[in-house]
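A protein chain is absent from this complex, but the other protein chains hold their places.
The first chain written gets the first letter, and so on, giving A, B and C; residue counts start at 1 in each chain.
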Amino acid sequence: MTDTSVPAASGVRQFWRRLRTQRAALVAAGVVALLVLVALAAPLLTAVEGQDSTTYHPSLVDSARGGVPIGSLGGANADHWFGVEPQTGRDLFARLVYGARVSLGVALAATVVQVTIGVTLGVAAALGKRWVDQLLSRFTDIIVAMPLMIMSLALLAIVPSSFPRPVLVALVVGLIGWGNIARIVRAQTLTLKELDHVLAARLSGWGTWSIARRELLPGIAAPVITYAALLVPTNITVEAALSFLGVGVKPPTPSWGQMLTAADVWYQAAPQYLLLPAGALFVTVLALTVLGDGVRTALDPRAASRLRIGTGRKRESKTTEGGAA
Amino acid sequence: MSGFPGFVLRRAVGAVVTLLAISVIVYVVFYVTPGNVAQITCGPRCSPEQVDQVARQLNLDDPLFLRYWHFLQGLVAGQDYSTGTSVQHCSAPCFGLSYQSDQQVTQLIWTKLPVSLSLVSGAMVLWLLLGVGTGVLSAWRRGRFSERVLTGVTLAGTATPVFVIGLVLMIVVCGELRLLPFPQYVALTDDPEQWAWNLLLPWLSLALIEAAAFARLTRASMLETLAEDHIRTFRAYGVGERSIVGRHALRGAFAPVIALNANNVGSAIGGAVLTETLFGLPGIGQELVHAVNVVDLPVVVGMVLVIGFFVVLANAVADVLYAVADRRVVLT
Amino acid sequence: MSLVEVTGLSVDFGELRAVDGLSFRLEEGAALALVGESGSGKSTVASALLGLHHGTGARVGGSVRVAGTDVQRASDEELRRLRGGQAAMVFQDPLSSLDPYYAIGDQIAEVYRVHARASRRAARARAVEVLDRVGIADAARRSRSRPHEFSGGMRQRALIAMALACEPRLLIADEPTTALDVTVQAQVLDLLHTLREETSMGLLLVTHDVGVAAESVDEVLVMRHGRAVEHGPVSRVLGAPVQPYTRELLAAVPRLDAPAAGSTAPQEAVLEEAVLEEAAPKGAVLEATGLRREFGRGKRAFTAVRDVSLTLHRGETLGIVGESGSGKTTLGRMLVGLLEPTAGEVRYDGRPHTGVNPAVQMVFQDPVSSLNPRRSVGESIADPLRARGERDEGRIQARVAELLERVGLEGAHYDRYPHEFSGGQRQRVGIARALAADPRVIVCDEPVSALDVTTQAHVVALLGELQRELGLALVFVAHDLAVVRQVSDRVAVMRQGRIVEEGPVDEVYGTPQDPYTRQLLAAVPALDPEAAALRRAERRELAAA
Partner (left out) sequence: MRQPSVTARRVAAASVSLVLAAGAVACGPEDNDAKGAGGDSTPHKGGTLTVLNAGPQQDFDPARLYTSGGGNVPSLVFRTLTTRNRENGAAGTEVVPDLATDTGRPSKGATVWTYTLKKGLTYEDGTPITSADIKYGIERSFAPELSGGAPYLRDWLVGAAGYQGPYKDKKGLDAIETPDERTIVFHLNKPEGEFPYLATQTQFTPVPKSKDTGTKYEEHPVSSGPYRVVRNENDGERLILERNTHWSASTDAERKAYPDKIDVRSGLDSSVINQRLSASQGADAAAVTTDTNLGPAELAKVSGDKDLASRVGTGHFGYTNYLAFNPDIKPFNDVKVRQAISYAIDRSSVVNAAGGSALAEPATTFLPDQKSFGYTPYDLFPAGKSGDPAKARQLLKEAGHPNGLTVTLTHSNAKDFETSPEIATAVQDALKKAGITVKLQGLEENDYSDKIHDVKTEPGFFLAHWGADWPSGGPFLAPIFDGRQIVKDGANFNTGLLNDKSVNAEIDAINKLTDLDQAAKRWGALDKKIGEKALTVPLFHPVYKRLYGEDVKNIVISDWTGVLDISQVAVK
């Protein structure tokens, strides 16, 4: 007897209901929302502080000592809430909140690129002829087997510098990171397309495109959203790593990765310079990951519900109960 | 063809196709990359005539397809080259000579590969121990405080870039506490003990980054398995919880962990650039970044192919392990 | 003291009361069947006997004593000793109930060592011994196999062997044969019977299939909605049921021997004949000639259907019966054009046709997966209309409402989602969707096998009605011989991709020619315990022959 429960049955409302029951995911969602808000409101927040992210303050750093911020706590005071950056004296709070824009924006945009490419190629491979599948799967293999950091170094060097850098970084991160999502989508589509309701849709007379849109895409939405939610934090760290190698977004635009790169040597002399972006990155990645887990649980409640019942099987009684029409 | 030999053959053909495709991509990408290779090789103050001489020396004036053809020839038949005073043979598979150092790329790979393999293999053991261990513990103690702490710690690992973890570890462990010497690579064949001590911190920082993914995966697969029917069977037969978690549930996590591990090992060989740079380990990743910066095409191609080879190999090994672990799987 | 004493047992899962004040006893060596449809709480009772609800959040009330252990109050240690040692359980799905990664012998040995102080080697020896005992040939070698290398019947034998390993006093079998083919089911039931004869084990059988109960036990307890409906000796309850529900249940069970009896069958049969007479001259609507279908390539290729030819006439019902793996589903899919045949052709109205054809529709087996969970049922039903090019929303809504009402649902159900319906209702939605294309042929692929017997009867009746009304030709693919007999005019028996026997229903069932057909018929459980004993004897003869 078939015994699959009904995942994500009536869509959005049920999803929210399930998500709401997870406290950790809710807190994480709150944190993410706050971060997005901070990123969006960066100009407002810095205006309240009365600083901006690019002005140098040579007088606030001790030039003779390598440019370490003057004063305790990295020069934090009423004017500069989080202190100033060593060497330049730029306002750290402003750089941190503007950095959130880049880190989150690049990561989200890259995720969109990855999902778009991955879903398109994955579905095409699963639905296409044998040779299409072979070609696309091989192409995916190649992309996965390429050392991505290296290729992004080269790619970022080729594109003219007039191209907007954050967009470019997002594109590059996106272009190199879609392999796994394509594989997931292909596998899921192959499974789905043998499901009875997809067969029924074929019998209804729909063409391939209509079936992909109506029957398959909603079906792969759950795994894709789940994976995408976990890709966002990964992309944030990839952006940071690219900045570390010197090919991230361009100054004076701040990004957390760039700040970390500059700050790691200041760990002993000006710890807050390292701890602030590291903390921001940590909180963001943590929140996004927990939220991603929550989203998965909400989209695929099977695991959770099984666990609660322990010996399983019992939900059979709920799904086929009252068989009389 | 089927069975194991058939699998090996199919995989080998697939790998060759993949690797050739990668080499074409690298050739094209680096062909359009800015940077006057001859000038870089010759030195900053070289005159135009000298630069021309060097360009001729390196066959840089040939069209792209011809250069690629020579590359293929070298791969298949090897190639001869002049050191100035004598003619040397670079036997197949020959990736050519580094533009920068005139070294045979094959030789370069042989000197760098042990370092990368040392780094990745040791780190792999650690990330598996840390990751799977944490995963098991958190599946075992699910919902309790200790699980949350463990999850938090492993997540902290993922969320912190390796260059921060590595540097802080080094400053604290080697600089402040002086528990370990600052890492410097010692070949395994020279002194196994020193090899391990020196690589401990690099291993740890790489492993900390990766462990979280394994912990999450292990935990999720184990919880998935714990919800399966056969677990109920063993519970219904009075088998203890420890055996159920440690034997049956863990076994279910085996396959996905293998798959993830294959993915990570492959990419880590080239992807450990940051770790190698930070700890001064002369491995593939560091060499590759260097070669990219000076547009040293033969080295880039060689190194990228080596990395690609390991990715393909890791995936094939994972498939074999998968099939051995779960005989229902057929090798394709 | 009885082997099992259950007094006032109740089990709640959150809001849901699964078992409500149930009491019964089982003496040493006796056999009791808990019979009920899905949701009756019978499996919950079985789990409660071993205390499997501990720590799952379920609330268990009342008292349960098994083999002298008070399950409700027992410590973890005591429970562990009870489980497997005193009372062992056999589950429904033998594949998922064994760990796929370990050898079967090792799994049995592991369980054995929990209860008996034995060395690894001794435990393995015991595993081989019990495997041999349940009739696994070459037990020593096969004990090293993993579950997927066993057939379904062998797996269930292996689970029974695991249960026997510690010589328990009670065997709890939870739907032990539901996942098995009918011939294998018979073998497993025979094995249980033999084991009971040879040991003095008590048996608690949980099943939805009255026939299975009739074959195996002394006493029956009929359950519904978590309560006992009727309890008594098997011959009395099945032979002369007192409660209306028991009667209804028994009436719904399709029977091999009495096609004209039952609730809805009589009119149908008569009408079917009438339709047949009327339709027959009109000739064939669907013809298949030399159909063959292969899957896979190279060494792993296998042929699911080989050289099948058949003809479906207007308005008639053709039953296709076979066990799992016989190729009947593949054949059905080729008939509707979802699969391209490797060789041979399908002709509709005398013209060859490839690909799907709105006039040939399908009703699927699984009421869960055959409807897209993310779309409202109305949308699913409207699919054929929209695909045909209908754009007028009003007309679509009206037509869908009409179809919904026609299959016994409400027109207002348009905006509901599949999970809001029961299995039977979903199957009705599936039928409505097939009808929306105005088909002349509907291929029903196991349309009722996932449904409870009473629901099954209603759906079968609906199909009959629709056929009469719309003059449809039906292909009814099923594994259940009794259901096929109930609905079909002609029947084809499939085995290993071939049709081994084909003919009018009464001929095939009454005077089967092919030995396989005879074997199948003999394997069907009888409702009458005495008839069951006769069948058992018949099966022994057939096996011996």
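The criterion applied here is as follows: a contact is a pair of C-beta atoms (placed from the backbone, for glycine too) under 8 Å apart; a residue touches a chain by one contact, two chains touch by 3 or more.
Predicted model, so just to flag it, every value in this text is computed and none were measured.
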Check: In the intact complex, which of the depicted chains does the undisplayed chain touch?
Finding: A, B
Checklist line | Absent-chain contact - pick from B:V26, B:C42, B:L75 or B:L155 | finding: B:C42
Checklist line | Full-complex contact with the absent chain, from B:G152, B:P192 or B:G280 | finding: B:G280
Next item on the list: Could you tell me which of B:V54, B:C90 or B:A236 touches the chain that is not displayed?
Entry: B:V54
Margin query: If I consider the whole complex, including the chain that's not displayed, which of B:A92, B:V153, B:L188 or B:V294 touches that chain?
Written below: B:V294
Notebook entry, point to check: What residue numbers in chain A mark contact with the hidden partner chain?
Noted result: 54-56, 58, 61-68, 86-89, 156-157, 161-162, 246-247, 250-252, 261-262, 264-270
Checklist line | Interface with the undisplayed chain - residues on chain B | finding: 33-36, 39-51, 53-54, 56-57, 82-86, 88, 100-103, 108, 111-112, 167, 170-171, 174-175, 178, 181-182, 184, 277-282, 286, 290, 293-295
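Convention: only the chains that are shown with their structure count from here on.
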Next item on the list: Return the chain label for which the distance between chain Cα mean and whole-protein Cα mean is smallest.
Entry: A
Note to self: Just the number, please: Cα centre separation of chain A and chain C in whole Å.
What the structure shows: 46
Item checked: chain A and chain B, separation of their C-alpha mean positions in angstrom -> 24
Notebook entry, point to check: Measuring from the mean C-alpha position of chain B to the mean C-alpha position of chain C, what distance in angstrom results?
Noted result: 51
Item checked: chain B residues counted as touching two or more neighbouring chains -> 228-229, 232, 235-236
Margin query: Can you list every residue of chain C that touches 2 or more other chains, as numbers and ranges?
Written below: 52
Checklist line | Parts of chain A lying in touch with chain B, wherever the complex brings them together | finding: 138, 141-142, 144-151, 153-155, 157-158, 180, 233, 237, 240-241, 244-245, 257, 260-261, 264-265, 267-268, 274, 278, 281-282, 284-286, 289-290, 293, 303, 306-307, 311-313
Margin query: Touching residues of chain C toward chain B in the complex: what are they?
Written below: 50, 52, 79-85, 88-89, 91, 93, 96-102, 110-111, 114-115, 146, 148-149, 159, 162, 298-300
Note to self: Help me check something: in the complex, which residues belonging to chain B touch chain A?
What the structure shows: 14, 17-19, 21-22, 25, 29-30, 32-35, 152, 155-156, 158-164, 167-168, 171, 216, 220, 223-224, 226-229, 232, 235-236, 263, 266-267, 270-271, 273-274, 285, 288-289, 292, 300, 304, 307-308, 311-312
